[in-house]
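One structure is given here, and the rest of the page talks about it.
Here the complex is missing a single protein chain, while all its other protein chains stay put.
Note that the chains take the letters A, B and C in the order they are written out, and that residue 1 is the start of every chain.
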Amino acid sequence: MNHSEKDKEQALFEAGIKLGSLYHQFVGTPLTLQNKKAVEDAISKSIAAQPFVESIRVQIHEKMIEEELNSVFQYTELKGKMLDVRLVVRCGKSKVFASLQWDEKLKYPLMKIDQIEEE
Amino acid sequence: MNHSEKDKEQALFEAGIKLGSLYHQFVGTPLTLQNKKAVEDAISKSIAAQPFVESIRVQIHEKMIEEELNSVFQYTELKGKMLDVRLVVRCGKSKVFASLQWDEKLKYPLMKIDQIEEE
Amino acid sequence: MNHSEKDKEQALFEAGIKLGSLYHQFVGTPLTLQNKKAVEDAISKSIAAQPFVESIRVQIHEKMIEEELNSVFQYTELKGKMLDVRLVVRCGKSKVFASLQWDEKLKYPLMKIDQIEEE
Partner (left out) sequence: MNHSEKDKEQALFEAGIKLGSLYHQFVGTPLTLQNKKAVEDAISKSIAAQPFVESIRVQIHEKMIEEELNSVFQYTELKGKMLDVRLVVRCGKSKVFASLQWDEKLKYPLMKIDQIEEE
């Protein structure tokens, strides 16, 4: 196998690791409209600290927080369906673009490969 | 039982909930010297979002991050012994001051009640 | 303060720690009707391993798993509202009975003190 094939394989594997890690580390985090930005910031900077991450953007859907806010305690917790994540992982010359987003048809917070690039 | 006794009991229970939640939600978070502040910020704002929290201060020991940084990947993950947390919970007129801190004698990240106040 | 008052305070604090830990450690665990028993078993034995736990019973509502099963992938994840936990913590001569259960009125997975006993 050539070198760039190996890079691509690893980049795909690493992209999966990052999204799985993100989801299971942070789902359950206490959440309000007030701490949303701090939570997004910590998630993106934590995952960015892992090997091979070129960039990451994390957004939590404000409208879903509002819908889920408990009426008495005025807070909720981070749920998979609230997350919108765009991730770029690079291994050698291979770049994998992947995302985590609620899929309305599957009713599922879907992690998927969006694009693979070779330099 | 009088009302303030009930308040005190609840404040003690709630203080425990917050520290247990904090520990098991965030231990394992990918950590470097660079994202330390963002992680501290998200932890304190998340726990502060929960009911009955009057104030919280979260510090991650910088020196311990340095000691634990992986030499190849230059990152580590949040461990219980890195955490120094001071929490104040209030229920009615009762305030409980509690903390989470590494106990060198017990070799344990100890959660404890520091003080109970009645107004 | 007498000794048994100290015991009671600690038992209340420890009961809170256990329920907060349980919730934030295990919420998000991949779940089906098939692995429900194994997950209940691991949760109860893990929390029972912590200091001061006299007994614990963990049930995950089967009906809620069924309602939440993704129609394509046939699985869901552990959510707070699925949990029914009864916990007994003992410190010295004080016993605290606490629970975690969905509260239909508050729309909230409520942790509460059910009873305090002195021997």
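Of note:
We adopt the following convention: a residue touches a chain if its C-beta (ideal position, glycine included) is under 8 Å from a C-beta of that chain, and two chains touch if they have at least 3 such contacts.
Predicted model only: the values in this text are computed from it and were never measured.
Where chain A meets the omitted chain, the residues involved are 8-10, 12-25, 96, 98, 111-113, 116.
Within the complete assembly, residues 21, 25, 28-32, 34-35, 38-39, 41-43, 45-51, 73, 75 of chain C touch the chain that is not shown. Within the entire complex, the positions of chain B that touch the omitted partner chain are 23-24, 27-28, 70-73, 77, 80, 106-108.
As a working rule, only the chains that are shown with their structure count from here on.
Although chain B and chain C share one sequence, what matters here is the overlap of their interface residues, and that overlap exceeds half of the numbers used. Here the C-alpha atoms of chain A line up with those of chain C after a rotation of 180°, rounded in steps of 5. In terms of their C-alpha centroids, the spacing between chain A and chain B amounts to 26 Å. Separation between the centroids of chain B and chain C, computed from CA atoms only, is 20 Å.
The set of chain B residues that touch two or more partner chains comprises 21, 25.
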